[in-house]
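Missing here: one protein chain of the complex. Every other protein chain is in place.
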Amino acid sequence: MNALGSLQERRKSLAHRFAWFEGALSATLATLAFLVASALFFAVLGRAPIPLLLELVEGAFGSAYGISETLVKTTPILFCALATALPARLGLLTVGASGQFYMGAWLGTAMFLYGDPQPTIFLVLTVFVGACLGGAIWSSISGFLKAHLEVNETLATLLLNYVASLLVDWVVYGPWRDPANLGWPATRSFPDSVKLPTLIDGSRLHAGLLVAVGLAVVLHVVLARSRWGLALRILKSNRALGVGAGFSWVANVALVMAIGGAIAGLAGILEATMVHGRLQSGIALNYGITGFLVAWMAGQHMLRVIPLAVAMGALMSASDALQLFAQLPESTSIVLQSLLFISVLVTGGLLARGRS
Amino acid sequence: MEIVGTLLAIFLSGLRGATPLLYVLLGETVTERAGIANLGVEGQMLSGAFAGFAATVVTGNPWIGLMAGALCATLLSCVHAVLCLVVKANMFASGVAVWVLGGGLSAFFGIPFVGRRIDGFVAPDFGSLKDMPLVGPLLRTLTPTVLLALVLWAVLGWFLYRTRGGLRLRAVGESAESAATMGVAVMRVKWMAILGGGALSGLGGAALSVDQVRNWIEWMTAGRGLVAVGLVIVARWNPWLALPAALLFGVVEALTLRMQTWGVPVSSYLLSTFPYMVCLAVLVWGYVRARTRGGMPKDLAQAFARTE
Partner (left out) sequence: MNRRILTLLAASTLLLASCKKTDEAQAATEDRVGFIYVGPRTDYGYNYAMDQGRLALEKDLGVKTVFFENIPENAEVERVMERMIADGIKIIFPTSYGYLDPALNVAAKHPDVKFFHGGGFKLAPNLGTFFADIDEVEYLSGMAAGAATKTGKMGFIAAHPIPQTLRNINAFTLGAQSVNPKATMNVVWTGSWSDPTKEAEAANTLADQGIDVLTMHVDGPITIAQTAEKRGIMVCGYHADASQFAPKGWVTGASWNWAPLMEKIVKSVKDSTWTSGHLRGKLSDGYVKLASFGPSVPESVKPKIDSVKKSYETGSKLWSGPIVDQAGKTVLAAGDTLTMEKVESMSFLVKGVVGSIK
């Protein structure tokens, strides 16, 4: 155990010396590659790229409202990125954040609709604990299958995403539909008592963003400093070695999947309560997959996901500015997201090749 | 007789649903046999559906549409090939990139084609046969894309197990290292496997838009490409088993629609979860069997087990 620890330490200090330079280099190169790629895309359309990129930045950051909306989008993306990055620390590649998001919102809403504990603080507690549980349970299905049967977690989480979104559709079009709202397919509105404070008056930006950032920091510190973080690193790089050193593969798979799911579930209930005000169909939008892109671009680094989540939030929230000012369809933002992702993959891959 | 007719109708409905899946499934089988997984088939399928429909609108010829669909998806699969083979990025991350890129680009360039009309394949005149019970429905279902899928199924099954090319492909997937020492051009085989998989997934998308639905709308594949990736494992990387695997999904989907028309008092949303649950169930079953009986290309197994 000691030998392992010191090996780890040595690798870390060595890596540390180069990390700063390499990180800066890859970030700069990736940004450049993205700018070139998106400029090419706009040029193919016969549109001048610079004004369009300006439009995008203006839409995302050009006004207080723009910034608040960018951050509103950042919040669920950040949660979903953390939910994807944590299992990835064990080498698990899940794309299930959107399903966990839905099941978190689902169970959290169930707590509100079916339990009505007094005083209010219990309601808040049950709704949020329920949401974490919902996400965790959903994620644990894939975790269980992975830990015990080696079923590929990527495919299992993918399939469960479809099931989860249909389960939300089922309740909002069926048993949970608010009878007082003229048959509109949504549940009753959440009372103000379960809502978090907003950060800027009159905007939709809520304290969930702070929770997400705080969670990122906590995860970063815990993974870097604790014995658990070490266990994950060893199990990831060499499972047999890790198991030999006394770390449980099964328990750790179950743990990272459950925690990841709980984080995504939290995102789900926050969107339902704070942004939509109720459970509705389709509220996960593209957060799950965008979170995956962010986690991957950040190299599963819990702090690096933050600026990248802001960048993706900007691309998502500014897409309607492109529709309004440049008559470009909403799919433009999806194309740009994928170009950014590919740019990061390419520069990261090439740098890694250059190193070896 | 009545019950036979109903069962046949459900089976044929399942066959229609299975056809686009079968193309994608065969393509992904070829790709994974070379040790590369490609989640990007969803995006490739979408690009094939878009290009196929667009080319049919422009030329009026559905065969050109199928070719355009295959070509467009092949080009898109080049992105995956470059990312996996040249840049050496993680194959699952690269697949997601291709998935999102294909979906975004097809949605973007597909806008002018929404609401356009195509005529699709002209059904041959079967004369009095078409009114015969059982025979009529069968003939009606066997459209050119269904037949082509069945032909490709047989050809690929033969190719993989009965030709030198197939042997090389399997060798690369089992162990690229030992294949290289045997004198196989590993990189070339991998490239061909990814591009071949791309072409087939594009055909699957085009079969959907040009023949079955005769309509185009963004994201119209609704996850079918991803389902196909799961079904590859169920079919144990064996092209012969691709047909039953695709049929299983198709028939369950057909059955859920059929159950709605019977007035089954279950939410249609819950019924719609069945195909995915069945897919997951057989996936798990496939893993259990693969563990006891093998079948997964060894290099791929490593990639699946260790995703970093």
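We just call them A and B in the order they show up, numbering each chain from 1.
Going forward, contacts are C-beta pairs under 8 Å (C-beta built on N, C-alpha and C of every residue); 3 or more make two chains touch, one makes a residue touch a chain.
Remember, predicted model here, so these are calculated numbers, not experimental data.
Novice: Touching the left-out chain: which of A:P49, A:G62 or A:G229?
Specialist: Touches the omitted chain: A:G62.
Novice: Tell me which stretches of subunit A touch the chain missing from the display.
Specialist: Residues 20, 23-24, 26-28, 31, 53-55, 57-59, 61-63, 65, 69, 72, 166, 169, 173-174, 181-186, 202, 204, 275-277, 280-283, 285, 301, 303-304, 306-308, 310-311, 317, 320-321, 323-325, 329-331 of subunit A touch the chain absent from view.
Novice: Touching the missing chain, which residues of subunit B?
Specialist: Touch with the absent chain occurs at residues 9, 13, 16-17, 111-112, 114-115, 117, 120, 123, 137, 140, 208, 212-218, 220-222, 224, 253-254, 257-258, 260-269, 272.
By our rule, only the chains that are shown with their structure count from here on.
Novice: State the interface residues of subunit A toward subunit B in the complex, per the touch definition above.
Specialist: Touching subunit B from subunit A are residues 88, 91-93, 95, 145, 149-152, 154-156, 158-160, 162-163, 166-167, 169-170, 173-174, 236, 289, 292-293, 296, 329, 331-332, 334-335, 337-339, 341-342, 345-346, 348-350, 352-353.
Novice: In their complex, what parts of subunit B are in touch with subunit A?
Specialist: The touching residues are 39, 79, 83, 87-90, 92-94, 96-97, 100-101, 103-105, 107-108, 111, 218, 223, 226-227, 229-230, 233, 267, 269-270, 272-273, 276-277, 279-280, 283-284, 287-288, 291, 304-308.
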